[in-house]
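Only one protein chain is missing; all other protein chains are in place.
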Amino acid sequence: MTIDKNARYRTSHEYARREGASIVTGISDHAQDSLGDIVFVELPAVGKVLKQGEAFGVVESVKAASDLYMPLSGTITEVNAALQGDPALINKDPYGAGWMIKFAPANAAEWDGLLDAAAYEKEAGKE
Amino acid sequence: MNLKPEPLVYELSSPGRIAVSLPERDVNATPIPASLARTDLPLPELDELTVVRHFTRLSQKNYSIDTHFYPLGSCTMKYNPKVNEQTASLSGWRNSHPLAGDEFSQGSIELIHRLQETLREIGGFEAVSLQPAAGAHGELSGVFMIRAWHQARGDVKRRKMLIPDSAHGTNPASCTMAGLAAVTIPSDAEGGVDLAALRAALDDTVAGIMITNPNTLGLFDPNIEEIARLVHEAGGLVYGDGANMNALTGVFKPGEAGIDVMHFNLHKTFSTPHGGGGPGAGMVGAGSKLKDFLPGPLAVLESGTYRMRMPSKSIGRMKSFYGNFGVLVRAYTYVRMLGAAGLRRLAENAVLNANYLKVLIEGTYPVKYPRRCMHEFVAMGDIAEGVHTLDVAKRLIDYGFHPPTIYFPLIVSEALMIEPTETEDKDTLDEFAEALLKIAEEAKSHPDLLHAAPSTTPIGRLDEVAAARNPVLCYRG
Partner (left out) sequence: MPFIANSDADRAAMLARIGVSSVEELFGDIPEARRFPKLDLGEPLAELEVTREIESMAAKNLSASACAWFLGAGAYNHFIPAVVPALASRGEFLTAYTPYQPEVSQGTLQAIFEYQSMAAALLGMEVVNASHYDGATALAEAVLMAYNNGGGRRRILLPADLHPEYKEVIRTYFAAFDTKIEEYTGEPGKATLDDATCCLVAAYPDFSGEIHDLKAAADAAHAAGALFIVHADPIMCAVLKSPGELGADIVTAEGQALGNAMNYGGPFLGMMGVSSKLVRKLPGRIAGEARDHEGRRGFVLTLTAREQHIRREKAVSNICSNQGLVMLQTCIYLAAMGKTGLRTVAELCWNKAHYAASRIAALPGFKVETGNFFKEFTVRTPVPAGSLAEKLSRRGVVPGLPLSRYYPSRDRELLVCVTEMNTKAQIDLLVESLKEAAK
């Protein structure tokens, strides 16, 4: 299991990483590994406004499906179009080419409530 | 098994061929206006013998009850008597129209009425509807009924349905379709409903509970009456999922033990064939509170004439017309041949066969809840390093057995869910257990045999990931 030390996490396995003023989100390496080969991902429309904890999409493998939750509230500014043709990018490089959405956070203070890398590693290790 | 690849109907097609003979037109032709007419109909063109060979060859690529032991847990793959097919295909049924009028359909309505009465007695209910077309359709009817009952009392805040974590996926999915939120209740150490968790979840927002008993672990929850009492005390109703009724015919009447509404799967318990996925029939039975809410119409006998009538507070129609009538004829044939004595004998042998098989294999394939089981049990298939339930299942195919249900229920890891049914004999069970034990030895000595299995089938394991990433769902020429 690899962990992006620069990111913060939800217990539902989404990560949030700051890139300038915006946040990049995807699922952790642990999450992609337990889902198995990902076959499909459904992402929101650009411009959609979502609250922290609200579902922004769905990720599916052959045997499982999982909702994806916003780590912070915000407005979607970009989605990773490459995932439609090649969802395996999420398995291969969850923190890099397998990113899912970028969004403009509405409430920066929510960042502090997320798990840091060490806390998430401990959390994910329990499963 | 037929191992030869069989082309698709489109690949067998050749222009100008036809497999049917139709009468010549005996009236004047009326031209179809060009604005409405279709120009091309891309269907295949085959002769009759090609059609016959094609589908015969396809059939030979299936395992079936008629050809193989098929111990799929939770599916009740019992023998489907041939007489059922004969009685269901009588011309008087096949050529009867649902809108001919009650007076011209007395035979059909009489059969529906007789089957309603029989199932009512088996389940201990006050009334029964045969409208639902499948188990999940019966479930949906039942959840609609529970919702409608609360609504009729003005109790609109009850929006939660409690569902044990061992339940079939159809239970929570049915709740969503009825606008209720599914709330999961954990199992206790014995595999039954955790009563403390149930008590904690019960409040005035709970519409009811959906309970499968015996549950998907094959265990009868001895607290069933206490569970019903608690739920009723909190103002909720109890839904019984009758998927596992095969353990209970002549043994226990759910309607007398606090179950307010319940479905039976006629395609499981009452021997109607599964047909590669359906059709089923999901009769719903109800007690005094809910009988007026049943989906309709129901068959009634009014001064010597059979009629189809809607119950007074019915949730309405769940499908057009009167249920999967052809399936009902098969189930009726079966219960008439068994009678009261046969129904009890059925459950006794279903439970005997499961317990016997469990004893034969549990030393090698651990059973998580080692209680006495009912009609099925759940073992675990990760019996050697690097070997999974899937590998055991696929290797069973090479021994000539259909695999059990795997990876269900979700609360047992590496689940191997086995239901032999009452129609199998001891010899078959012995052979099956022997194969399982042999596979367990192979798992240690030659695990590659398991990983490469099956090797005796028309195809090997398919790349389901590629199939789902780039779906090909139609012939593309």
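Should a chain be cited, it is by its letter among A and B, assigned in written order, with residues numbered from 1 in that chain.
Methods note: contacts are C-beta pairs under 8 Å (C-beta built on N, C-alpha and C of every residue); 3 or more make two chains touch, one makes a residue touch a chain.
Worth saying up front: this structure is predicted, and the values here are computed from it rather than measured.
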Listed residues B:Leu162, B:Ile224, B:Val238 or B:Leu450, member touching the removed chain: B:Ile224
Sole contact to the chain not displayed, among B:Ala393, B:Met417, B:Leu436 or B:Leu450: B:Ala393
Residues of chain A in contact with the chain not shown: 39-40, 42, 60-65, 67
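Heads up, the rule we're going with is that only the chains that are shown with their structure count from here on.
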Interfacial residue positions of chain A with respect to chain B in the complex: 37, 39-40, 60-63, 87-88
Interfacial residue positions of chain B with respect to chain A in the complex: 407, 464-465, 468-469
